[in-house]
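One structure follows; several queries about it will come next.
A single protein chain has been omitted from the complex, and every remaining protein chain is retained in its original position.
Take a look at chain A:
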Amino acid sequence: MCQVEEEYREPPLAPAPPSVCKTCVKCKDASAAVVVRAGDPYCRTCFKDYFIHKFRAMLGKNRVIFPGEKVLLAVSGGPSSSSMLRQVQEGLSQNAHKKLRFSPGIVYIDEGGAVGRSLEERLRTASELQAVFRSTGFPFHMVPLEQVLDVPPSVLVPAASSQPAASVYKAAVDGFLQAAGGRRPGAAVQQQDAAGLDVLEAHTASLQQLMDSATSLTARQELLSSLRQHLLVHTARSHGYSKLMLGDSCSRSAVKLLAAVCLGRGAQLAQDTGFSDSRYGDVVSVRPMRDYSAKEIAFYNHMFGVPSVLSPSLTTKTSDKSSIQQLTESFITRLQADFPSTVSTIYRTSEKLQTAGGSSGGTAGTDTCLLCVCVLDTSVGNATAFRSTLVSQCLSDSRAVPSGPDPVSAKQSRPCGGQQCGTRTCSAEDRTPDLKALLCYSCQRTLRDLSSLDRLPHYILSEAQSRARRSQLREEIRDFLLDHHDDDEDDEGLHSPPDPSVVA
């Protein structure tokens, strides 16, 4: 049957024109050294201007980073985040045309323990990166992923933002200019904690066991990315950074967006791939590199000597079809080769999306996912994909059992109305009775691929227990509550005035 049901436009997919031009389109003088975007040839100088300008334009347009604010740059050593570091250096330098005015620090999360690298190799990578970081003069933090095992459960709880409202931005800029008097931010503090890698062998073993408990590479990658996220937020919080700068390029964002769709993260797309992400409330992530293609970054790094230090990842030496994320990446790469507008088209989609929980602000006070800290997208609804899977599960298994005393999960599996399961509430193959209700749709899928939940880090399990207790308690006192507000509603600081110290 012919599937063409709707009159689609012809895709905007002409192959890239061959780059035969010789002169720079910008200065119309120097000979071109590089071809960017729609086949425009740029000379070396103009390309550098273009590249640097784009970074500042991205930050300027979005106006989320406040003067004097402490910003933590997450640098993996890969091309994109290394290039981001260089852009911040350029922007802060004395002779910058329009100077950036925030106070940067660097964090490197060493994932070697999760991917089975030897300590020796990990130290070698770390020391290479340290040399790069030291040369910037910025404070930096070398954090092995093992340290996530020691973070407090509160890392999973969105905190109230202490951020001044956007309208205060202009005043903040003016105030800063007077107070700072031209002093260079960032240079004031020159502390360097954690010179090497602080790794406990026992921790490495626990981390590896956790990774091994994932039965699919898809789940392992998701889990690792959650742990990395938690550790980044923890590092930012404990050192007083209120912004986290991530190096996702346009190409990376497109892959992440499509992979997120495939993983059932439609509700979280805007947060996962947008310019700014405030799911944690007090620490806001920004992605200033998302306008650059991987190719542009590679050109820039090559021409201007930006070093990158590559370390193996979970997907090194795996085939295209070993995980959903991996498959998506190779799919987009192949499509991009045939249709050069693929990446930019997908990327533009993310501009048009917003988070399900509302357009702005943190998520304090609402139920958020235990793992990814996004607003839960698991209300069963009337006719939804989520409901249909619950129905299918319970119609296929007569041993579908009531899903424990937890009222939240019991409520969630109610849609089963088939005759076979009668009035029982059932959720078949429910290996995660306690956690399930606390997770978003996609993270439920991830945890279903874990052979044992006991391996999960303590901070996750302990936060899960306390949430389960709280919701049980809420159920018990339900009849006495006059209106059904969440018990977290009185979070302080949610409506507090802007903190004057930010601009001081």
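Operating definition for what follows: a residue touches a chain if its C-beta (ideal position, glycine included) is under 8 Å from a C-beta of that chain, and two chains touch if they have at least 3 such contacts; residues count from 1.
In the analysis below, contacts and distances are computed from a predicted model.
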Undisplayed chain, where the name is taken from the UniProt record, one of "DNA-directed RNA polymerases I and III subunit RPAC2", "Origin recognition complex subunit 3", "Ubiquitin-conjugating enzyme E2 2" or "Cytoplasmic tRNA 2-thiolation protein 1": "Cytoplasmic tRNA 2-thiolation protein 1"
Residue of A:50, A:304 or A:331 in touch with the missing chain, whole complex considered: A:331
Among A:53, A:134 or A:321, residue touching the chain not depicted: A:321
Of A:101, A:243, A:387 or A:467, the residue in touch with the unshown chain: A:387
Hidden partner interface residues of chain A, rising order: 1-11, 13, 216, 218, 257-258, 260-267, 269-270, 321-324, 327, 331, 335, 339, 342, 345-346, 348-349, 351-356, 359, 377, 382-389, 391-393, 395-399, 415, 417-420, 441-442, 445
